[in-house]
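Excluded from the complex is one protein chain; the other protein chains are retained at their positions.
The block that comes next holds chain A.
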Amino acid sequence: MKDKRIDHAGAAAAFIADAPHLAFHDERLWDMRQKRDAQMHLLPEWQELRTLASQIKEHALANLPEYLEQFEENATRNGIRVHWARDGAEHNRIVAEILQARGATTLIKSKSMVTEECDMRPYLAARGITVTETDLGERIQQLDDQLPSHIVVPAVHKLTGDVARVFATHYGTDPKADDPRQLAEAQRQAARPVILHADAGMTGANFAVAETGTFVVCTNEGNADLSATVPGVHIATLGIERLVPRLSDLGVFVRLLSRSALGSPITQYTTHFRGPQDGGEMHVILVDNGRSARLGMADFWTSLKCIRCGACMNTCPVYRRSGGLSYGAVYSGPIGAIIDPTFNERKYSTLPFASTLNGSCTNVCPVRINIHDQLYKWRRVLVDHHQMPFVKREIMHMAGKLMGQPRLYRAAISGTETALGTLPRFALYNWLNPWGRHRELPHPVKETFHAWYRRNRSAPGAADTEKTKTDPTKTGRTKDTGQ
């Protein structure tokens, strides 16, 4: 574990210094959060859906070996070749073997965070295989040689001018033509011939259904379906935690996923793969890469419930104002901060400190992961495992940099969502939460919003409805204070 610690604070400071990018990033993600809220309010059953999603995922994780075996059996019966990969290296080797055995040298793929985890593209490139990302945002990031900065919108930190520059370099388009429509059309025109002549296609998967051996891919651009149906070979990479027991469970998750992610009722494409198409072949690679170990971490295993909707990122004041790239990891934002340390504890030791513990992430999470609790618990683990003065210096540094920004500072101290109700006082005000350092968090109201809400809206389950739909940094004040 010699890897250098990620300097989140330094990278975030650079992002903050770039006013147009910062402003757009902040607004765009907040807009996604608001669209999500609007969808939530249309469904009276929203909180029940979240509870079910959480219970189904916890059940599936507790019974994962059996569900994986059931999935394998059914998928195999349907003609899918199922492979298992302990880690990224094994995954990449399997992909290369499948391609090489078929003489394939070109692979088109849709977005898959697992292949990012495995760092697959350079491995295949070194073996003479050209990998082309077909998702627009992911392609922009590939051409610009950057990690995705967001798990749903990979190039959200870029403005149209940035995309125009990248496309001018790689597609030969006019660098001054920065109309998003023209740029999207340029991608369509550039991608089509590559798709038509690719030897193989690759997708990720959002869900895998044990009872039928189906895997499900939720996308918007149509590129995943093109990648899966045009070439004769389809390889799907999925993390072993994607399993759900039954088809009926998809009803719960599909209803939550796109509403939480983008605020749309469903993705444009929700595709169910249960076997190869006529004359084609289909492979599924089940990837562990640290997941089985994470399942054994009493405080952190529920992070495996994550359905990668990105809602926790969109709502996080620190993420919105520091940009995904500042996390220096495949997964950024609150979810990244609680799972990245399981990949490399030292390298990602600063990330659990990139949070105000305001609890907004926990409130929006469609599978009810206690994200802010886990952030706090990671801080304690990291202090136990690493030199305390070092960690302490790092986090004070981070808080100092980010709190130099008045808007961000207001966001930080306005943390009045669930954290204040569920974390003990010492957790909020001790040195492990530098955000509470300069002043008391504005909590000492006589009656918490929680209590008020419970008293005034006594519908069962109403108490855990989210409360703060106003971003305090937009209005300059918080909803919970001032009583």
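Things worth noting here:
Assume a contact is a pair of C-beta atoms (placed from the backbone, for glycine too) under 8 Å apart; a residue touches a chain by one contact, two chains touch by 3 or more; residues count from 1.
The criterion applied here is as follows: contacts and distances are computed from a predicted model.
Chosen from "Osmoprotectant transport system permease protein", "LUD domain-containing protein", "Oxidoreductase" or "ABC transporter ATP-binding protein", the protein name that UniProt gives for the omitted chain reads "LUD domain-containing protein". Among A:F15, A:Y123, A:F273 or A:F353, the one in contact with the hidden chain is A:F273. One of A:Q55, A:T105 or A:N344 touches the chain omitted from the figure, and that residue is A:Q55.
Considering the complete assembly, chain A touches the hidden chain via residues 24, 28, 31, 43-45, 48-49, 52, 55-56, 58-59, 61-65, 68-69, 78-79, 84-86, 90, 134-137, 140, 153-156, 158-160, 163, 180-181, 183-184, 187-188, 191-192, 196, 212, 214, 220-223, 225-226, 228-231, 240, 245-252, 254-255, 262, 264-278, 286, 288, 292-293, 295-296, 301.
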